[in-house]
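Notes for the one structure printed next.
Of the protein chains in this complex, all but one are displayed in their positions.
Lettered A and B in written order, each chain numbered from 1.
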Amino acid sequence: MKYKLLGTLVATAAIACVSIASAGTLDDVKKRGHLKCAINTGLPGFAYTDDKGNWTGFDVAYCRALAAAVLGDPNKVKYKNTTGKTRFPTLASGEVDVLSRNTTWTLSRDVDLGFTFLGVSYYDGQGFIGRKSLGVKSAKDLDGASVCIQTGTTTELNLADFFRSNNIKYEPVPIETNSEARAGYLAERCDVYTTDASGLAATKSTFKDASKHMVFPEIISKEPLGPLVRQGDDQWADIGRWVLNSLIIAEELNITKANVSAKANGTKNPEVNRLLGTEGSIGKMLGLDPKWAVRAISAHGNYSEIFEKFIGKNTPLGLARGQNALYNKGGILYAPPVR
Amino acid sequence: MARNGEQTQNTGFKLVNLWTDERYRGLIFQFALVLALFIFIAFIVSNTIQNLKTAGLASGYSFIFDTASFDINQRLIEYSSTSTYGRAIIVGGLNTIVVAVLGIFASTIIGFFAGILRLSNNFLISRLVTVYVEFIRNVPVLLQIIFWWVILLALPKVRQSLSIGDSIFLNNRGVRLPSPIFEDGSLFVLAAFVLGIVLSLFIRRWSLKRQEVTGQTLPIGIISIALIAVLPVLVYIIAGQPIEFQAPLRGKFNLRGGLNITPEFVALWLALSTYTAAFISEIVRSGILSVSSGQKEAARALGLKQNITMRKIVLPQALRVIIPPLTSQYLNLTKNSSLAVAIGYQDIVSIGDTVLNQSGQALEMISIFMAFYLTLSLAMSAFMNWYNEKIKLVER
Partner (left out) sequence: MNTTDINYSKTGKSRPPPANTVGLIGWVRTNLFNGLLNTCLTFISCYLLWLIIPPLLDWAIFNADFTGNVGRECTTDGACWAWLDQRIEQFLYGFYPAGSYWRVNLAILLLFPALAYVLFENLPFSNYGRWYSLAYPFLAAFLLVGGFGLEGITTDKFGGFMLNLVAGLSGIIFSLPIGILLALGRRSKLPAVRLLSVTFIEFIRGVPLITLLFVAIIILQLFLPPNVSVDQLVRVMIMITLFASAYMAEVIRGGLQAIPNGQYEAAQAMGLGYWQSMRLIILPQALKISIPGIVNTFIGLFKDTTLVIIIGLFDILGQARVLQTNPDWMGKVDHETYLLAAIFFFVICFSISRYSINLEKRLDTNRD
């Protein structure tokens, strides 16, 4: 009885501490002086280290742009590397401010796990790669095949759904990392390898005889990848969302890393002026200063520049823009207007 | 002030006694300890509840009834992607148990051989075994698991499978064996098998008794093998061959049908067995060395051959020293099997990770992991303690 009483006392004390809880993520970040951003432990093109051991890549570029917008310096980011299973608990527990780790936007993650997705930074989809010598033209002909899968993601579920709905059998070969899965595929441990199309392209680019392999035409899932934050802090979610949007809009308006500072002095285009803070007060609406977007774009340039630098045609990954081109250039990338 | 003990108690209890009297001090200390523990637990529980509430996460184990919707390639019980998470976890648990039990079996055999060979008088052999033991012991087992998997990938590809009589196939997708199809009457064969084991146990007991009385021995090994192997075969023939074997067939991509033993399983099994065997060989070696050489000399003086000396004189005595550390090696092997996730053998941790990732129930899933391994460990220690009691030498 006595213990229980004491326990309750301590518990109340603990809860009392809670009620002095934080004001908001934006204030926390400003007070702390750096942004805490969760990224992958390593994914070609999206998050990897350079020779000096600095993190870089497509996902990392978003963290840097966000830090630049909020804190004025793209280098004020602390990265936290998360695996497929640690990413959600890490974000949920408040250890990071934002998760930028090629995470698929799904209903259950949005609703059940208590997160808010900020938009789509990369439209991906799950595909298959296989040897041309198999004589298979479509993934639907894969009855009885062995399929290498990277585990811990939605990939496993999509695959099971695909084979179930087409009523064909397969042997799953689940492998944890891309490098092992790749080794397994090359050694013909499995007939085909399935993962996101971006990953397939990256993997294929490293094959000695890439021409003997083909990516099947089927894309069996929608994988809109994007950054996400905890639910419940709308101001922070708005900032994150519009930093992402600003990079896309910048491409639309031809604002680049090179010309952004010149355009920030004012242009004839009112939309550019609104975005870059010479007209209107959108910075204030977000709780930031007027030049937030200028800094975000200065970090790595606009969406297209980021894309080309880390995953585009001239990188080892060699990805085409495809769906990720702007809506007016044949893709589906579409940011709401700044107004 | 000379009083005896009783009077002290009668005259009453002084506050000073609380820390001068050892008994009271002990009580108070324990009381404080338990109290502190309770407070600590209450603190954690209240925090957890609060944190789960703010994060908006549901807690509880009801998620195990949700549909898993992923596939598992090695399943000992019926499972498909429409089964529940709970069933997926059970499949994973069974996979862990299989690799642990087979690993314990193999590591014991390799370990005993290596331990004995290390004391061999063949220079090359004893050095080679030493190199094996030292190399294996000093490299992380995670790397060894990956190493074996890479080695197995170098086996022939599926279209160049090695086969024995077109019924057993070996390639880098595993070993494929004919699968048995049980028809009516196969129960008799099973019964004959069990009967064979029971009978041979009885005969063994009887022959031991007979040996004590008359000194004569029976060839128990041969009799047991005959009973266990021949009896079911006889019944199988008499009952009209109720079990059929279906050989795997070459399909478009893979071999179809039959039982497949995956390279992931074999790699994990080899890595765990060889790793643990290196430690076991050390235990066996020191166990053998702990038997005084007088025993060996006495056995030789009695005219016993070298292998009989080892089997009947040295090992039984060495086992006393060997069994307790052996138990902890078995436990280590079981726990190390959780590294299966690195090469994609779907054990409980690998499947649980997927479940955790899909359902978001981290706390619950990790508690399931812990409960599973704890149960396994405790059961194993209990068994080994029982065995240790049983083989203890009766000292006179």
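The rule we apply is simple: a contact is a pair of C-beta atoms (placed from the backbone, for glycine too) under 8 Å apart; a residue touches a chain by one contact, two chains touch by 3 or more.
The structure displayed is predicted, hence computed values, not measured ones.
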item	value
Among the chains presented, those that the missing one touches	A, B
Residue in contact with the excluded chain [from B:Leu37, B:Leu234 or B:Ile308]	B:Leu37
Of A:Gly24, A:Pro89, A:Pro290 or A:Gly322, the residue in touch with the unshown chain	A:Pro89
Touching residue (missing chain; options A:Ala183, A:Val215, A:Leu253 or A:Ala325)	A:Ala183
Residue ranges of subunit B at the interface with the undisplayed chain	26, 29-30, 33-34, 37, 44, 47-48, 50-52, 54, 120-125, 128, 134-135, 137-143, 146-147, 150, 328, 331, 335-336, 338-339, 341, 349, 362-363, 366, 369-370, 373-374, 376-378
Contact footprint on subunit A, counting only the chain that is left out	14, 17-18, 21-22, 41-45, 48-49, 51-54, 78-83, 85-86, 89-90, 93-95, 177-180, 182-183, 202-203, 206-207, 315-317
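Definition applied: only the chains that are shown with their structure count from here on.
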item	value
Intercentroid distance (Cα basis), subunit B paired with subunit A, Å	42
Subunit B to subunit A touching residues, read off their complex	35, 38-39, 41-43, 45-47, 50-51, 54-58, 69-73, 81-82, 146, 149-150, 153-154, 157-158, 172-173, 251-254, 256, 260, 262-264, 341-344, 346, 350, 353-354, 356-358, 360, 362
Residues of subunit A touching subunit B in the complex	3, 6-8, 10-11, 14-15, 18, 84-85, 88-89, 92-93, 112-114, 134, 142-146, 151-153, 156-157, 159-161, 163-164, 170-176, 180, 183-184, 187-191, 230-232
